[in-house]
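Removed: one protein chain of the complex. Kept in place: all other protein chains.
Then we have subunit A:
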């Protein structure tokens, strides 16, 4: 559904301008029931060429490997069978969202539904289609992870694929498009100034940085959420809550509570990417000592208590 929020232009116009002929979309297309099943048969019999296959949702292999937890309605066949067959015909296969990419909430622990992703199960390669799967065009599954996905992550990846600009080099370790995955959520967060001085929010609604207490993983999370913005205006941290790193495999199973920062001897366990621990600790205590009152007070308040000072040119009289 988040894809329907695509803007400037909308998703239908975007596809049209790219020259993509939409064969079927669950929320948009007319074809239902037998008409849709006919389309699937035409693809499998090579009457219609399937260039881009976008799959949403975890691949449920249970119970006992049967796939019965998710049957494609009206066909009697498990979704996993359909996906395997269609992936064999697809030019490119895309996993849309962290569930399709890595398996989602069901994985980990007991994995009651025997869920997996298309080509990964959590951090591990394999998944439903297996490590060696490649689409007709020679690329592995492209994982547009995120829960949800930003509509522009999808449209821009499609543009890359359609214009032939995508290759193994444009994907990262987890096969995520680098154009959004090689950035950190921390980049462009309006709380950066608080972060620098370790002026931290203590409760929901406070303006300070949420890394120290409220579980924010923005310094480790791969995504451009604070430079691209969601629904025109927002992001998780702008919305006043922690980034939970939803583009990463296994983000669903942190070893702590989502909205609380796990600590060891008062120091957050998960440190910013690319930063040696000793530095972080030294810098943090230094900057804490130097926190200006404006940041210190505003950090633990919902409203701005102290406004930035206005400097005037002082003239000698």
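Everything that follows uses one rule, which is that contacts are C-beta pairs under 8 Å (C-beta built on N, C-alpha and C of every residue); 3 or more make two chains touch, one makes a residue touch a chain; residues count from 1.
Here is the rule we use: contacts and distances are computed from a predicted model.
**Q** What is the protein name, per UniProt, of the chain that does not appear here: "Fe-S cluster assembly ATPase SufC", "Chemotaxis protein methyltransferase CheR", "Manganese/zinc/iron transport system ATP-binding protein" or "Nickel-dependent hydrogenase large subunit"?
**A** The chain we cannot see is recorded in UniProt as "Nickel-dependent hydrogenase large subunit".
**Q** Looking beyond the chains shown, say which of A:113, A:157, A:183 or A:261 touches the absent one.
**A** Here the residue in touch with the unshown chain is A:113.
**Q** Which of A:71, A:86, A:162 or A:271 sits in contact with the chain that's absent?
**A** A:71
**Q** Would you write out the residues of subunit A that touch the absent chain, in ascending order?
**A** 1-2, 4-7, 9-13, 22, 24-36, 58, 60, 63-64, 66, 68-76, 105-106, 109, 112-113, 147-148, 203-205, 225, 229-242, 244, 246, 252, 257-259, 302-303
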